[in-house]
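Please read the structure below before turning to the comments.
Of the protein chains in this complex, all but one are displayed in their positions.
Presenting chain A:
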Amino acid sequence: MSRIHVTANVNGDEVEFLADPRETLLDCLRDHLGLTGSKEGCGTGDCGACSVTLNGRLVSSCLVLGVEAQGAEIATIEGMAKDGDLHPLQRKFVEHAALQCGFCTPGFLVAAKALLERNPDPTETEIRFWLAGNLCRCTGYDKIIRAVQDAAAEMRGAA
């Protein structure tokens, strides 16, 4: 099947790649652009390990076709730290031991960042429901929720 030329902006960088029309955005990020931070845990949009933002909207990149990225702005885990400084969420995840195997972590971080951009002061319940699209099998979520709460508090304090 002939491939389609796609140009997009990923983490602030102009990129281009050739996508088979059957390939997902996740495939393209990982296999064509070498951005393997986004993970495939299910391929059916159930686990959230592939979470990225597409034009500011949180999506499962396994449910977006690569060719749909034409002209889009995409943000992945690789773009979350700025100039070597970790995002508060990234720092708090490490401090709170909110990861064990770490495989789901990029998706949780991208999803949590999208939450805090919309709602800087979410309740525990709001955090739990927002992150219900991200599966973690190691932690029981406790430390993840606490890390998000702590990061949100720090970001509110800094704002």
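Here is the rule we go by: a residue touches a chain if its C-beta (ideal position, glycine included) is under 8 Å from a C-beta of that chain, and two chains touch if they have at least 3 such contacts; residues count from 1.
In this section, contacts and distances are computed from a predicted model.
Enquirer: Of the options "Methionine synthase", "Carbohydrate ABC transporter membrane protein 2, CUT1 family", "ATP-binding cassette domain-containing protein" or "Oxidoreductase", which is the UniProt protein name for the chain that has been left out of view?
Expert: "Oxidoreductase"
Enquirer: Given the contact definition stated above, which residue among A:15, A:54 or A:86 touches the chain not shown here?
Expert: Spelled out, the listed residue whose C-beta touches the missing chain is A:86.
Enquirer: With the missing chain put back, which residues of chain A would touch it? List them for me.
Expert: Touch with the absent chain occurs at residues 1, 20, 22-23, 30-31, 35-44, 46-47, 49, 76-78, 80-81, 86, 90-91, 93-97, 99-106, 109, 124-125, 127-129, 131-146.
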